[in-house]
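Below: one structure, written as C-alpha cells.
Every protein chain of the complex appears in place save one, which is left out.
Note that the chains take the letters A, B and C in the order they are written out, and that residue 1 is the start of every chain.
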Amino acid sequence: MKIRLLAFATAADALGTGETDLEMPEGSRISDLRSRLDHDHPGMIPLWPRLAVAIDGRIVPPDTPLEDGAEVALLPPVSSRALAGGPW
Amino acid sequence: MKIRLLAFATAADALGTGETDLEMPEGSRISDLRSRLDHDHPGMIPLWPRLAVAIDGRIVPPDTPLEDGAEVALLPPVSSRALAGGPW
Amino acid sequence: MVIFLGSVRDHHAGRPVEKLTYSAYRTMALEGLRRIVTDLEAGHENLRAAIVHRLGEVPVGEPSVVIAVASPHRAAAYDASRTALERLKAEIPIWKREHYADGGAEWREVEPLKAEGSTRDSVDPG
Partner (left out) sequence: MVIFLGSVRDHHAGRPVEKLTYSAYRTMALEGLRRIVTDLEAGHENLRAAIVHRLGEVPVGEPSVVIAVASPHRAAAYDASRTALERLKAEIPIWKREHYADGGAEWREVEPLKAEGSTRDSVDPG
C-alpha cells in the first residue's frame, strides 16, 4: 500500500523533505513506519518521544494500523510553553 | 465665600444646570450645601443617598468643610453594574 | 497586545436604543484614567496601556471605549485590560444617557461612584 507522509519543522529537517510518498507492506502500523524511517534517517530517532502522529488530520496512538492512501503526518512539539510567559 | 458647583447627569437635571457659582457662609460644610440645594431644588432630595461629592476632583466625606474657591462636584452613580453582565 | 472595544448596544432591557450620549467630569475623569494607566504600568515590567473614552453622542454599534494593553506576557496583558475596564466603570466620572427609539431618554446610573483604587466604598454624603 501507498501512504503519503508529511513532516514538519524538525521532523522535516531530519527526513530532508516535508512531503513524500512511501510504499509500505500490507498490515503495517505506525510503529513499522517508525522503524523504517529510523533506519533510513537516523536523525529521526531522538525526535519520536515528543512527536505526535496524525492520520488524515487526527492524532492517533502509536500502534494504529496504516491504510492505503492515508495521509500520515509527523508533528513535532509546538511552542506553547515558551509562549506561556513569553514571546510570540 | 464663593464655591463653584458642578453637577452631572441626574444631578444636573435636578438643578437645571451643570455649572454654577454659589455664595456660601463662612464655615459651611457639604451638609450645609446639601440643605440649601434641597430647599431650592427639591428634585435633589431623592438623589443624595447615591451621590458622591468631590471637592477639587477628590471624593470626600459628607461633613467636609468648604473653602473659598473650591470646585464642588455632585457625582451620580455610574453605570458599572448594569455593564457587568451587559451593555456598554 | 490585548485591545478591548466597548460598543454601544442596540437595546436595553428590551427597549430599542438609538444612541448614547456620554457626559463626563472631564478633569477628574482624565486624571482617573491616567491613574489607572500608571497603576497598571507600575504593576508589570514593560507593560504599556492606553485608554480612550468617547464623550458626547455615540450611535448604536460604534465603539465608545478602547483599552489597549501591550505586554510581553499575555496573561499580564489580559489581566491589565480587564482591571482597566472594571476600574474605568467603577471610578471614572462618566455618565451615559440612553436615547430610545420610542423617543424617551434615561441616565443609566447603577453604582455609586467609587473613590480611586476601587477598594474604598463610595462616600454617601447623606
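Criterion: contacts are C-beta pairs under 8 Å (C-beta built on N, C-alpha and C of every residue); 3 or more make two chains touch, one makes a residue touch a chain.
Predicted, not measured: the structure shown is a model, and the values here were computed from it.
Touching the missing chain, which residues of chain A?
Chain A touches the chain not shown through residues 6, 8-10, 12-13, 30-31, 34, 48-54, 57, 59-62, 73, 75-84, 86-88.
Can you list where chain C touches the absent chain?
Where chain C meets the chain not shown: residues 1-7, 9, 63, 72, 74, 77-78, 81-82, 85.
The criterion applied here is as follows: only the chains that are shown with their structure count from here on.
Name the chain with the Cα centroid closest to the overall protein Cα centroid.
Minimum centroid-to-centroid distance belongs to C.
Using mean C-alpha positions as chain centres, tell me how far chain A is from chain B in Å, no decimals.
Between these chains, centre-to-centre, one finds 71 Å.
Using mean CA coordinates as chain centres, what's the chain B-chain C distance in Å?
Spacing between the chain centres: roughly 21 Å.
Determine the centre-to-centre distance between chain A and chain C, using the mean Cα coordinates as centres, and give it in whole Å.
Roughly 50 Å separates the two chain centres.
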